[in-house]
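One protein chain is absent from this view; the other protein chains keep their places.
Chain lettering (A and B) follows the sequence in which the chains are written, and residue indices restart at 1 in each chain.
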Amino acid sequence: MSAVVEVIAAVLLLTGSALALVAAVGLFRMPDTYSRIHVATKPATLAVVCTVGGAMLEVPGLSPTTKLLLAVALQFWTAPVASHMIGRAAHAANIRPDEPFVIDELADVESATEATVDDA
Amino acid sequence: MRRLVAPVLLLAAWLALWGEISVVNVVTGVAAAVIVSSFYLRAPRGRHRIHPIGLVRLLAVFVWRLVTSSATVVRTVLAPTPARLRSGVIAIPLSDPSPLVAAIVADAISLTPGTLTLEVRYPGNDDRSRPPSLYVHVLGLAAVDELRDDVRGLERLVLSAITPDRTETATTTEEASA
Partner (left out) sequence: MTGVAVACGVMLAIAGVLTTAHVLRSQNLADRAIGIDMLVAIVLNGLAVAIAVTQDTLVAALVLIIGLLAFLGSVTIARHIEERGP
């Protein structure tokens, strides 16, 4: 295993772990649910991509490399969708942000379709 | 020819899962791909044409946005006190009624720093022939018009990669600026 590849793999592993830590700290820094979605899911996705990429570089052989490649593609593809689903559910369940929204055009549409009074 | 795209991709994924290309793997992979395709991938939702170069560019934009969004989050979290960001949900109407294009644009928005797609609604009573509106949650609601322009640029980029087959659209020759 050449030294350059080892160094790149080590850097990737460290970056991924650091990003995961930043995401976890962000869960505490942010005041409300919606901002936590932003802060927790995006760095976590990049963290998994980085770490698994580092593992792919470290490990010899084709078989684990293709599996890890599939795992990276899967994570990259599904993580934004999962965060979107949680955000959508939170808004549909009327979870309120820390300070009220400046504009909330979705609430108008939701109340129009449900014919209920919404005080957004 | 187009019907073979999905089963071929499934076969590739199957081979990647097993990690080696051998006769047994290929045979079982073909069988699995055919069975899954015939059960689950029946009616295509309208035809789209795929431009490979546009796809590669789209993927690069996705990766770049993910990286910049993580960098922005690192800055926000490590700052001594994150500014009290006012957030809001704004509506962004798209220009193409295709649900696949809307889904990809929504995905790209969720990877962009500070924005998250909350909902996609078709106007009127779920009228699928008109373009939908994306409802996007924004952290730090500063420049709404800039955001709308950004999303429209994204949509042009997606359309340059995956073009719905309708005779009146002339978007295949449009230059996309990311």
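What we mean here is this: contacts are C-beta pairs under 8 Å (C-beta built on N, C-alpha and C of every residue); 3 or more make two chains touch, one makes a residue touch a chain.
Bear in mind the structure is a predicted one, so any value in this text is a computation, not a measurement.
One chain is missing from the display, and on chain A it is touched by residues 6, 9-10, 13-14, 16-18, 20-21, 23-25, 27-28, 33, 36-37, 40-41, 44-45, 47-48, 51-52, 54-55, 58-61, 63-64, 67-68, 70-71, 74-75, 78-79, 81-83, 85-86, 88-90, 92-93, 95.
The definition used in the following text is that only the chains that are shown with their structure count from here on.
For chain B in complex with chain A, the touching residues are 13, 15-20, 62, 66-67, 69-70, 73-74, 76-78, 82, 84-91, 106-107, 110-111, 113-114, 116-119, 121, 135, 137, 139, 141, 144. Of all the residues in chain A, the ones that touch chain B in their complex are 19, 22-23, 25-26, 29-31, 34-35, 37-39, 42-43, 45-46, 49, 62-64, 66-67, 69-70, 76, 80-81, 83-84, 87-88, 91, 97, 99, 101-107, 109.
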